[in-house]
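Note sheet for the following structure.
Here the complex is missing a single protein chain, while all its other protein chains stay put.
Letters are used for the chains, namely A and B, taken in the order the chains are written, and counting of residues starts over at 1 for each.
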Amino acid sequence: MFYREAGDYKTSYPEDSQTFPIKFDRIRYYAVLAVAFGIIPFFINDYWANAVFVPFLIYAIAAIGLNILVGYCGQVSLGTGGFMAVGAYAVYKLMTAFPEVSILIHVLLAGGITAGVGVIFGLPSLRIKGFYLAVATLAAQFFLVWLFNKVPWFYNYSASGQISAPERDILGVIITGPNTTAAAKYLFCALILLALAWLARNLTRGSVGRKWMAIRDMDIAAEIIGVNPLTAKLSAFAISSFFIGVAGALFFAVYLGAAEVGESFGIQKSFLILFMVIIGGLGSIFGSLAGAAFLVLLPVFLKNVLVGMLGWPTDLAAHIELLIIGGLIIVFLIAEPHGIAQLWRLAKEKLRLWPFPH
Amino acid sequence: MPDTFFYATEVMLNGLMAGVMYSLVALGFVLIFKASGIFNYAQGVLALFAALTLVGLQDGQIPFSHVINAIFGTDLHNFGWTLPAVVAIALTAVVMVGMAILIERYILKHLVNQEPIILFMATIGLAYFLEGLGDVMWGSDIKKLDVGLPQGISETIETATYNWFGYGFFIDKLDIVAALVAAALVIALTLFSQYTKYGRALRAVADDHQAALSVGISLRFIWVLVWSIAGFVALVAGIMWGSKSGVQFSLSLIALKALPVLMLGGFTSIPGAIVGGLIIGMGEKLFEFSIGPMIGGATENWFAYVLALLFLVFRPQGLFGEKIIERV
Partner (left out) sequence: MNMQNPDGYTTADGRQIGGVMMEMKNITLRFGGVAAITDISFDIREGEIRAIIGPNGAGKSSMLNVISGFYVPQEGEVWFRGAKRPPMKPYQVAGMGIARTFQNIALFEGMSVLDNIMTGRLTQMKSGLLAQAMWWGRAQAEETAHREKVEKVIDFLEIQHIRKTPVGRLPYGLKKRVELARALAAEPKLLLLDEPMAGMNVEEKEDMSRFILDVNDEFGTTIALIEHDMGVVMDLSDRVVVMDYGKKIGDGTPDEVRNNQAVIDAYLGVSHDE
């Protein structure tokens, strides 16, 4: 009834290619923003920030980044954990070397450094494709983790081999370190996610996005109609790694506070974020958010039900989580390769016709 | 000086033996890839699952006892019997065949015409699922696997080499067994594919899916067959790895090493899987021995991948793979 495109005429091309062409979607989008920035910050506590919101926001940034590479450009990467580590160690080095510079700049620079590393490890994509490339990105994963583990300069020669985030603030509000409030962590990450999601949306709807998708759908044809595979693939690696680097920097500096590379940024992290992208929806910004939300909430939910309510041992709950995630990946690939985002679209399609489906 | 030389040789030999282990896992990959074009990421986890099941059956563990205990508050663990190794191995092989049937029926059948990359990601899902299943069924504690294979350093070789060179080589007996088993497995697989009806069908499918279908070979049957064989190969790999370092989660990570092995050897070549495994095994041990101490050690973590990566950039089809001609 209320969800209609009929009568909502578009009189110019920019209007036709906007992000939310249906009025109801636009309204809902502003409503979500109002809740996210106007309500949640006032009610958030440490449990909700640490267990749900902050990891969700950070994983969402990483998932958008990986989705640009995998979902839009078709280059599968299993090196996400390693690239997040680059972001984390870059921000750590910057924070400790230039304490007077704003943490926001450090986070963005960390993204930029990760983009550079991503381009280097993206070079093989010009020669190799598909799962060959996926395996090649494992080299990035294992090498980077080893590097940050073995070269003491990266962790400032600390005795434990760990890195820990010093206290930094923006305009007097503490963003990192143990004294950070839940609301500050949440807002800082939420603002960065909002900005980056907007950038990603712009990139994917324009000519860069079309180049990526052309390479993804048929690389040979793309080259023959005029897409330079070198710039298309490397720009995808760069942008994707920028997002992942920012996510890694936030994950360490804002969320964890202290990190050990193998534990925080191991191969499991690479798979976790790949799964977010698959379950959420390949080639969809909204899907990246949905996938991140789903995989952040699932363990919290299982833990609350199995351990909290039924009193099962924690390790058993963790194993059941593996079982469920693996099963879901298969189910999604079989039933709906475009993930939650596609289910959402289908639901909207139904809603558009409701209550008169014929 | 000669001692350094002998020591290096010993490192190399041990690397070769470790390489055999990689080859065993890689072999399973190649079989499935050839017959169905699926890059089976779960091959390593299949080996872990097989080893877990084998230990569980041997020790008479009650499957899912953890879950049952958690739900009903019981304290079940064992049936109270143990099985002879041979029987347990045979039963595990049956389980692996059953697994192949289930995988075909509930996963592959539904993904027949999907792109390779989707199938690849499905096998990553399968890997997680099987890992979770293995843990839920048998528990995740590190288990000792003993099917009666010889353990420890071979004194015969040590004494013999000491007498010949004045330097006794330390070679693990289990490694020698693994090498022999791998050789036997390759010979058996070759004979199977050359001389049996099903083996020929398998090769026909590997050459040309459409043509094989048109002469009446059932693709579904072939897939069950090849996943069963891969399951059996995984069982063998699981026994070897498990006997060497215990049955634990890291087994599935070690199996990741089979991937660079394949990139070196090519995804479609059985000899390639073997040679690739030997090169990787030898290369990483030698690199760690010679360069490792200078740069902090533990280079085995990444050496195989970086080597494969460099190699791929210069020869994308692997050592033994066929050259790809692109068309439009």
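Everything below uses one rule, namely that a contact is a pair of C-beta atoms (placed from the backbone, for glycine too) under 8 Å apart; a residue touches a chain by one contact, two chains touch by 3 or more.
Only a predicted model underlies this, so the values are computations on that prediction, with no experimental measurement involved.
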(message) Touching the hidden chain in the complete assembly: which of A:R216, A:K233, A:K269 or A:H319 does that?
(response) A:R216
(request) Quick one: say which of A:A51, A:L199 or A:A258 touches the chain that got left out. (result) A:L199
(message) In the whole complex, not just what's shown, which of A:S158, A:N228 or A:Q268 touches the removed chain?
(response) A:N228
(request) Against the chain that's been left off, what residues of chain A make contact? List them. (result) 12-14, 17, 199, 202-203, 206-208, 210-211, 213-214, 216-218, 220-229, 235, 239, 283
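Going forward, only the chains that are shown with their structure count from here on.
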(message) With centres defined as the mean C-alpha position, give me the chain A-chain B separation in Å.
(response) 33
(request) Spell out the residues on chain A that touch chain B in their complex, using ranges where they run on. (result) 74, 76, 123-124, 127-128, 130-132, 134-136, 138-139, 141-143, 145-146, 149-151, 220-221, 224, 267, 271, 274-275, 278, 310-313, 315-316, 319-330, 333-334, 337
(request) Write out the stretch or stretches of chain B touching chain A in their complex. (result) 39, 66-67, 70-71, 107, 110-111, 114, 116-118, 120-122, 124-133, 135-136, 140, 253, 256, 259-260, 262-263, 295-299, 301-302, 305-306, 308-309, 312-313, 316, 326, 328
